[in-house]
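Only a portion of the chains appears, each positioned as in the full assembly.
Order of writing sets the chain letters: A and B. Residues in each chain are counted from 1.
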Amino acid sequence: MQILRVVRDLVATKRNVWLQSKSLRVVEDYQGNLEVALDPVGCKPGDFVIAIGISAARIAAGNPMTTTDLTIGGIIDHWSEEDWRS
Amino acid sequence: MQILRVVRDLVATKRNVWLQSKSLRVVEDYQGNLEVALDPVGCKPGDFVIAIGISAARIAAGNPMTTTDLTIGGIIDHWSEEDWRS
């Protein structure tokens, strides 16, 4: 799983039915590369999260038919900029 | 999911039966790297889109037997060159 930071919400009005009404977040890795993750946990910008990829992302969405390849699985309790690289 | 921009259509007359008659788009990431994505949404060049990978790409195609590893899942409402990197 990746350790990512929530940047902000993503709005995509025109989307496929399997993503309909789900919360999408723009997330970044420690190098500032952006991706989009499904958020069934309820995160806010600035949260450091565990993001789950591959087929496990669909299961983590609560319904394996959800068309996601990256889903937020939890909010990390203690993490800061300095922890992002060993 | 990745945030990509639609570049143009891709024409491949000789292709396997599971991709037959589907719309394919050349898409690029913020560094200009090209990939090919299936488009069940209906995009035009210049659109910024959410692209879904892994096994979720097949579900997003509307039929899990579709042989795609990258499918456009939605068009992003507000996105520009400047938003592409945090």
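Simple rule for what comes next: a contact is a pair of C-beta atoms (placed from the backbone, for glycine too) under 8 Å apart; a residue touches a chain by one contact, two chains touch by 3 or more.
It should be emphasised that the depicted structure is a prediction, and the values quoted were computed from it without experimental measurement.
> One sequence, 2 chains in place: how many copies belong to the entire complex?
Every protein chain is the same sequence, and the full complex holds 5 of them.
Assume only the chains that are shown with their structure count from here on.
> Where the centres are mean C-alpha positions, what is the separation of chain A from chain B, in Å?
Chain centres of chain A and chain B, defined by C-alpha means, are spaced 20 Å apart.
> So in the complex, which bits of chain A are touching chain B?
7, 10-16, 18-19, 24, 26, 28, 32-37, 53-55, 57-58, 65-70
> Could you please specify the touching residues of chain B with respect to chain A in the complex?
Touching chain A from chain B are residues 1-3, 30, 40-41, 50, 52-57, 59-60, 71, 73-78, 84-86.
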